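Following: one structure in structure tokens, then a few remarks.
A single protein chain has been omitted from the complex, and every remaining protein chain is retained in its original position.
Take a look at chain A:
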Amino acid sequence: MGKATREAYGNALVAVGAANENIVVLDADLSKSTKTDNFKKAYPDRFFNVGIAEQNLISVGAGLAAAGKIPFVSSFSMFATGRAFEQVRNAVCYPKLNVKICATHAGITVGEDGATHQSLEDIACMRAIPNLKVVVPADEAETTAVIKWAADYEGPVYVRLGRAGVDDVTPEGYEFTPGKAVELVGGNDVTIIACGALVGPAVQAAKLLAEQNVKARVLNMASIKPIDADAIVKAAKETGAIVTAEEHNIYGGLGAAVAEVVTEFAPVPVIRIGTKDTFGESGTPKELMAKYGLTAEDIVNAAKTAIERK
């Protein structure tokens, strides 16, 4: 098991902060958890705690960006995208301000804190806002690449990060490109499209399927918006069946985004792995992934069903 993407974020922030003095960081009393504390220690003059006030967090970020700074604003995903949804929409995205919303503790792998802190709707909400790029990095290396890209890109970005450790899956020398999926495993029987914490299980599922002579293609779709429609259409045409996997509600997230492309351009069976329109609960990340059907075995079963539906 590799590092959590929030750990990678904390380290990557310090690196981009060293390269660009215009970068400032805001947090809402969760800097030790979001790991922006690393930046605070390295650049105390460019770190500002807003306290437990997420609406102000996002809008102060908008003001900083309007005056030429590059703010990275962090909190838990639930609060940065849920409580402050309208600030993200109206203060950041409508004027297309250069704010990087890097939210941690997304998804069910938050674990023991339970349902109130497990955001399973954020991809859906953020994806619906014009001008916003939505990115879900899979592991440490990809998070590092995404933060480096976000620091250079001019415009609003939402980066979804996790609390728990995840498998390292990103190939060496990787650079993040918005709108580009990465093929991690080749195959033509079925395609598994995953993001974030589910990319590791997707790769594992491909191995299990290979043992049963099923050749699965695995795409890491870190860029939810813009989405790599070409890779999805190609996968639909070449493999004839698709399984999506994410730690998010099956409504509105990666699975929905993939299904939108597939139904419009290349209809084939799509099965979505995600939480089934339900809230989470307390438990360890591993227990929760099992209970809510987010394991490699669940992906394997969905892949077989998808192939049967061809």
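One rule holds for everything that comes next: a residue touches a chain if its C-beta (ideal position, glycine included) is under 8 Å from a C-beta of that chain, and two chains touch if they have at least 3 such contacts; residues count from 1.
In this text, contacts and distances are computed from a predicted model.
*Asks:* Of the options "Cytochrome c assembly protein", "Carbohydrate ABC transporter permease", "tRNA-splicing ligase RtcB" or "Transketolase 1", which is the UniProt protein name for the chain that has been left out of view?
*Replies:* "Transketolase 1"
*Asks:* Which residue from A:Asn56, A:Ser282 or A:Thr305 sits in contact with the chain not drawn here?
*Replies:* Touching the chain that is not displayed is residue A:Asn56.
*Asks:* In the complete assembly, which of A:Arg46, A:Lys100, A:Arg163 or A:Arg272 touches the absent chain?
*Replies:* Of the candidates A:Arg46, A:Lys100, A:Arg163 or A:Arg272, A:Arg46 is in touch with the missing chain.
*Asks:* Of the residues A:Ala8, A:Leu30 or A:Ala65, I need the one that contacts the missing chain.
*Replies:* If we include the chain that is not displayed, A:Ala65 is the one touching it.
*Asks:* Mind pulling the chain A residues that touch the left-out chain?
*Replies:* With respect to the unshown chain, the touching residues of chain A are 24, 45-46, 48, 50-51, 53, 55-56, 58-69, 71, 86-87, 90-91, 94-96.
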